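In this view, the complex is presented without one of its protein chains, the others remaining in place.
Going in written order, the chains are labelled A and B, and every chain counts its residues from 1.
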Amino acid sequence: MSTLSRSDVAHLARLARIDMTDPELDSLASELDVILEAVARVQEVATPDIVPTSHPLPLRNVTRPDVVVPSLSPEAALSGAPASEEQRFRVPQILGEEA
Amino acid sequence: MITHAAHEMASAMQAGEITSVELTQAHLDRISAVDSQVHAFLHVDTEGALSQAKSVDDARARGEKVGPLAGVPLALKDVMVQKGIPTTAGSKILEGWRPPYDATVVSKMKSAGIVILGKTNMDEFAMGSSTENSAYGPTHNPWDLTRIPGGSGGGSSASLAAFQAPLAIGTDTGGSIRQPAAVTGTVGVKPTYGGVSRYGLIAFSSSLDQAGPCARTVLDAALLHEVIAGHDIHDATSIDAPVPQVVQAARSGDVKGMKIGVVKELNGDGYQAGVRSRFEESLELLAKAGAEIVEVSCPNFEYALAAYYLIAPSECSSNLARFDAMRYGIRVGDEDGASAESVMNLTREVGFGREVKRRIILGTYALSSGYFDAYYGSAQKVRTLIMQDFNSAFGKADVLVSPTCPTTAFKIGEKANDPLAMYLNDIATIPVNMAGIGGMSLPCGLAPEDGLPVGFQVMAPAMQDQRMYSVGAALEASLLSQWGAPLLSQIPALAGAK
Partner (left out) sequence: MSLTYEDVIAKYEPVLGLEVHVELNTHSKMFCGCSTIFGGEPNTQTCPVCLGMPGALPVVNEKAIESSILIGLALNCSIAPFSRFSRKNYFYPDMPKNFQISQYDEPICVNGYLDVEIDTDEGIKKFRVEIERVHMEEDTGKSLHVGGATGRIHGADYSLLDYNRAGIPLVEIVTKIVPGTGKYAPEVAKAYVAELRDILRSLGVSDVRMEQGSLRCDANVSLRLIGAETLGTRSETKNVNSLRSVERAVRGEMIRHAELLNKGERVVQETRHFQEESGLTRSGRSKEQAEDYRYFPEPDLVPVAPDAAWIETLRATLPEQPTLRRKRLQTEWSVPDKEMAAMINADALDIVEATVKLGADPTRARGWWIGESSRFAKEQGITIADLSISPTDVAQIVALVANGELTDKLARQVVEGVIAGEGAPASVIESRGLKVVSDESALMAAIERAIAAQPETAEKIRNGHIPAAGALIGAVMKETKGQADAARVRELLLGHLGQPTT
């Protein structure tokens, strides 16, 4: 099976937004190798004819009516915010694309 | 009184022998006395519990009709949100957060008059089998404080075994209710998926998570099950059907004519000798009570663990993305000029523990383009195979049984550096979650070699949860008459206890 390099794990950590140190990346790479080898066993029986199951319940079309219910007060909504200003969540500068 | 069963406490309150305030205070005192050794609780809500207790007492005094568990104290796993009460899911990233809303399970318990004592310790975000992954330090097994109380709901199971609470709420994604119950000599039930609302349960793996009752007796678990179960419009995966008659089943404990299937693959190599012998003896007791014991085979269960360790990490990598330091929880590295992205990265590095990061990265990998079909996709196919195995087994038996875990409680620290060995703990519990069916663990004795509790697992088809209670109650009654007293009467006394 594939072995994960430090840069593979670094890429995954970037995707997952976790800022890992090099030693952490290294130890994770070797742990993941062992785990991946074990979990890759699923491929032994996952033949093309088997329909995948993503959910244990056979439910369909569960919806709610289009009715407005009271929202949280803005105080409650913002109560856990690390920072707020003008009744809004204050966050550090956003780099990247303009929404 | 604190060593009694919950339904006995309820009867005593009903008879006017004790008030809820007295009962609650007795449990709060017990927590103060022993929790420095057990560390079952992350937060004790002394004031809230006493005021809840008082309102139940007042209602009773006014002659109002109250529910069967009104006034009985309960320990709530910290993965369930309770309005205004610190909720961390065992993670540093949520330190100090007080949710602005109640989980549906919490609302239901509040209206049933159940007194919530506080929040119990757990593996961070319910990822683990030992409660060692809590950011707030491990919980200790009251049977032997050097051992683990199971996980992820080790705080809940330990609080029951230490007589800090007669009832608790757990959540079970791969065994987190049943395995802690097994290793602490208590009862834990994972209801059918969708039987109990997940609204307000901090998600680990959405398609596997299920909250359920933890107690010291099968009847107590059934009484709590009835309070928390039922359809919820806030959970699209909640089943819109009547709650199975679990209390009735637990009261009658009738297994005459029932076919009990022993799963060949969940008993044998890798299972501790004492675990196997207690399990075999329990089968004999059930046969004596009138059940027919048959053997069934579920050949694909050997792939369940592998599939689980792809599905659960995949879903958790997405579920835990919301912990980003923007709207709630801790924020790290918000210094002049820092970007939102760097603050997210730093906060998640500092706020998540090692096991959580391991699973997030594993899940990120399993879902990433190019690997999706080989990993996540294949795991979903294994899920189909496991469901097929269950279907054919339930064609031959009304319930299936196995030991809950391969071993009794291991030492704290013993498997901390070997994730795969740790994952093996859940080998017998995981298939139930994969198929969304119900599973129960109840104590079936102490393993002769180490004197630690052994768990007996009962599995029932979806929406037939009452069958587990019939079998559980029958076995419990047979064992009780053999032992003469509940298993927990043999637990060593904790220092400092009265």
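By our rule, a residue touches a chain if its C-beta (ideal position, glycine included) is under 8 Å from a C-beta of that chain, and two chains touch if they have at least 3 such contacts.
Everything numeric in this text was worked out from a predicted model, so none of it was measured.
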item	value
Candidates B:G48, B:G84 or B:P100 - the one touching the absent chain	B:P100
Residue of B:E22, B:D235, B:E281 or B:E414 touching the missing chain in the full complex	B:D235
Among B:D29, B:E302 or B:E341, residue touching the chain not depicted	B:E341
In subunit B, positions touching the absent partner	80-81, 87, 89, 94, 97, 99-101, 103, 198-203, 205-207, 233-237, 314-315, 317-318, 321-324, 326-328, 340-341, 344, 364, 367-369, 372, 376
Sites on subunit A contacted by the missing partner chain, in the whole complex	15, 17, 54-55, 57, 59-74, 77-78, 85-94, 96-99
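Throughout what follows, only the chains that are shown with their structure count from here on.
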item	value
Subunit B partner contacts - residues on subunit A that touch it in the complex	4, 9, 12-13, 15-20, 28, 31-32, 34-36, 38-47, 50-57, 59, 62, 64, 72, 76-77, 79-83, 89, 91-96
Residues of subunit B touching subunit A in the complex	97-101, 193-194, 207, 233, 236-237, 239, 300, 303, 305-307, 309-310, 317, 321, 324-331, 334, 337-346, 348-349, 352, 357-358, 360-362, 364-365, 368, 374-375, 377-385, 387, 419-420, 434-437, 462
